[in-house]
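One protein chain is absent from this view; the other protein chains keep their places.
The block that comes next holds chain A.
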Amino acid sequence: MAYGKREVLTGVDLRISAGETVALLGPNGAGKTTTIEIMQGFRRRSAGDVTVLGTDPEKGDETWRGRLGTVLQSWRDHPRWEVGTLLSQIAAHYPSPWDSDELLAALGLTAQAKVKIGMLSGGQRRRLDVALGIVGRPELLFLDEPTTGFDPEARREFHELIRGLDTTILLTTHDLAEAERLADRIAVLIDGRIAVYGTPEELARAVQAPSVVSWQDGSTETHDPSQLAWELHQKYGGPVPALEIRRPTLEESYLSLIERSVA
């Protein structure tokens, strides 16, 4: 995908199975939003093949569109409408939508049902975006940084809500804990290419970020903690006092992947 002469997406090879939740990670400007916009048919790709729910997004009709749900990165539409009015108006376009009141309750917006959308706080506005994105019971849900501005409690409730959905999800986020908690598989997009794609464990293995091994008399980073542990056992001739092996977190794997690709 190129914007004019600038190529932004050069190697996005991504297959998402039904029912799966995939997190798309990547630094600012990597092309995550562009990827999602292409999959929704909002942006014409300059090259490549895309199939979403069996259809080329550029040829998707309204029935196809009705099977998708969308929470785009930033919305500030309909500021003069009331929360409840807009939600039920949008819901009415889908064949079997959620009940608006139930959905507002699920997202903690019941008290805001009669509030003008322009008056909502940032996090409330974001929750409404999520409500509008899922109100049609989509088969495939795009979430572009859905929890920006959520307080910790709202974030947890949102995670529970998302995990309770029987839907295929493509999610972008800069919150790695969120990716780890929600995603079955994680794709990391760097400079327009999918650098790795797999479960968090596969990612850690592929990246080979160092584990931290510490014991009573020292601590070190190693790519092969089991080898080091074995050597330590031999050195101590038995149990190693206060031995601790810490595998890299997703965040560490991710950051070392980014660092390496920048270098």
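As a convention for this text, a residue touches a chain if its C-beta (ideal position, glycine included) is under 8 Å from a C-beta of that chain, and two chains touch if they have at least 3 such contacts; residues count from 1.
Criterion: contacts and distances are computed from a predicted model.
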Quiz item: What does the UniProt entry say the missing chain is called, choosing from "Pyruvate dehydrogenase E1 component subunit alpha", "Aldehyde:ferredoxin oxidoreductase", "ABC transporter related protein" or "ABC-2 type transport system permease protein"?
Solution: "ABC-2 type transport system permease protein"
Exercise. Sort through A:66, A:146 or A:248 and give me the one touching the missing partner chain.
Key: A:66
Quiz prompt | Touching residue (missing chain; options A:79, A:122 or A:241) | solution = A:79
Quiz item: Can you list where chain A touches the absent chain?
Solution: 2-4, 37, 40, 42-46, 62-63, 65-66, 68, 70, 72, 74-82, 85, 89-90, 92-94, 132, 136
